[in-house]
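For this view, one protein chain was removed and the others were kept in their places.
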Amino acid sequence: MGSYIPSTVKERQEMLESIGLSSIDQLFSHIPEELKLDRELDLPSGKSEMEVSRVMNNIASHSVVFDSIFRGAGAYDHYIPSIVKSVTGKEEFVTAYTPYQAEISQGVLQSIFEYQTMICELTGMDVSNASVYDGATAAAEAVNMCCERSRQVVFCSEAAHPDNIRVIKTYCWASGHQLVMVPVKDGKTDLSQIAGQLDKKTGACLYIQSPNFFGQIEDVQQAAELIHSVGAKLICACNPIALGLLKTPAEQGADIAVGEGQPLGMPLSFGGPYLGFMATTSAMMRKLPGRIVGQTTDVDGKRAFVLTLQAREQHIRREKASSNICSNQALCAMTASVYLAAVGPDGLRQAACSCYQKAHYLAEQLSQIEGVSLRYTGSFFHEFVTDQPDAAKVLDALQKEGILGGLPLEDGGILWCATEKNTKEDIDRVVEIVRKELM
Amino acid sequence: MSNPTNLLYAKSHEWVQDMGDGTYRIGLTDYAQKELGDLVFVNLPQEGDEVEVGAAFGDVESVKAVSDVYSPVSGVVCAINEELLDHPEMINQDAYGAWMIQVNEVSDKEELLSAESYEAFLSEEA
Partner (left out) sequence: MQLLFERSHSGRKCTILPECDVSYQLPDASLCRAQAPHLPQLSENEISRHYTELAKQTHGVNDGFYPLGSCTMKYNPKINDEMAALPGFAKIHPLQPEETAQGCLEALYLADRYFAEITGMDAMTFQPAAGAHGELTGLMLIKAYHESRGDFERKKILVPDSAHGTNPASASMAGFQVVSIPSLPNGCVDTEALRQAADEHTAGLMLTNPNTVGLFDLNISEITSIVHNAGGLCYYDGANLNAIMGIVRPGDMGFDVVHLNLHKTFSTPHGGGGPGSGAVGCKEMLKPFLPSPVVTKDENGYHLCRCNPQSIGAVKEFYGNFLVVIRALTYVLTLGKEGIPEASSNAVLNCNYMMSHLKDIYEMAFDTGCMHEFVMTLENLKKEKDVSAMDVAKALLDNGIHPPTMYFPLIVHEALMVEPTETEPREVLDHAIEVFRNIYEMAQTEPEKLHEMPLHTPVRRLDEVGAARNPHLRFEF
């Protein structure tokens, strides 16, 4: 059986004797017998490393690994530079805890400071935290940042990612905030529907995602102007790769920028661990949840980094804290930093432009097939929706060829995605298969 | 630092200064700032907020702690010392100069202590 306990049975006995005990059981003798488990755990017997590897490899083999992926919907298949895997595999980073002891944690602290800087640069905002769990919890935490005693009405775009909407709904239910959904028209958030419901006293915020779940680029600036007119905040969810090309949340008037950082070097991983990023204005800095790293000096005057503004946090403010978050996604934040350092400003723009161009090429080619049409006419980034007679048939045909096609929507549409990884050859093959299936 | 005799004090370690125009200024005593250590941030209410005797009207943060500041009187906030928001260290440097809020429509100030009684209270506590 497997074990990671170094001490031998003999050594354990010696240790027991040195503290005046004769058996391990004595360490637990004070626990009432009726509470103790009077049987073995109903688990398999322990195994050697080789056996465990065989079992896990066997389980993993029951999943199908697609080489060619045209599905996004919140999890994106981007190229991951080798340096990313190498750096984030370093044992010092992998096995450290939260950097409470700054003197021996400068590596992690500086990397977070660098991450915070990059997130500010990407989003155009003033202040970033050290990460939260994912894009959806970043959205829900941002909503909490905006709610005050009198302002408790939260507006949420129906065009956001369904999981983000679900998480916001759950958090609002728990904390008692009132949630108003903003309907979708032509693939975009229909702001005209809420104009009548905005109230200067009760409005807390509007959550809008751009590019949205359907890939459409929203008019965030108009949303910001509308919500600011009643003194409420705008939360803008964004795609970090798209920010290599598209307008930043700050340029469009957002008070808080959030998003899912997975595209920045994290594998698909069946949904996690990913990265929630959050950035805001200086004015809202002290409402930002989670760890924040600041620059300071040590007693010798040397530059150093440290966890700061901690009085916002749960370990000090307890039930009055802005959030309960403690552990975050630090290693994923480092992954994003190394990714951004590796691609640099030109490479990020190149990735964004490739995504944009390939998605538009795919959309153009698909829409030339008889029976296939683009559902929306607005500008999109790297995702779009098509309508066709039989989505299931099309996707099955692709799957048989080892291609993961777009995501089937409940209403018969398909939500496609293209990234820099999809070559022209792959795209042409998809188009050919779809054409053949619909002939 | 001795506690000025022109001020009144609360057992929760705040001072109150009668401004002579029906308004009162409130701050933290020197004893309190010493106990709290280096302050790094101050949360203050907004003008127009009501404060109630014995209830927290704001808080002060040090690096490792946050402490409520209790109102020594009841009233309505008519001014806040905005300078403290950028320079919380002023409380450490000059506790009796660094007022936090100014209130009017004041009531419930009967329990306040003189400087002498406050000092007697402090030595009892110690």
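Observations on the model:
So that you can tell them apart, the chains are marked A and B in the order they are listed, and the count of residues begins at 1 in each.
To be clear about the criterion, contacts are C-beta pairs under 8 Å (C-beta built on N, C-alpha and C of every residue); 3 or more make two chains touch, one makes a residue touch a chain.
Computed from a prediction, not measured in an experiment: that's the story for all the values here.
One chain is not depicted; across the entire complex it touches A, B.
The missing chain, though absent from the display, is touched by one residue of A:Gly253, A:Pro267 or A:Gly371; that residue is A:Pro267.
Looking at A:Asp186, A:Glu251 or A:Glu432, the residue that reaches the missing chain in the full complex is A:Glu251.
Touch with the chain omitted from the figure is made, among A:Asp298, A:Glu370, A:Glu401 or A:Glu432, by A:Asp298. Summarising the interface, chain B meets the missing chain with residues 38, 40-41, 61-64, 88-89.
As a working rule, only the chains that are shown with their structure count from here on.
Remark: chain A and chain B have CA centroids separated by 44 Å (rounded to whole angstrom). Residue ranges of chain B in contact with chain A, taken from their complex: 40-41, 61-66.
The touching residues of chain A, counted against chain B in their complex, run 286, 309-311, 316-317, 320.
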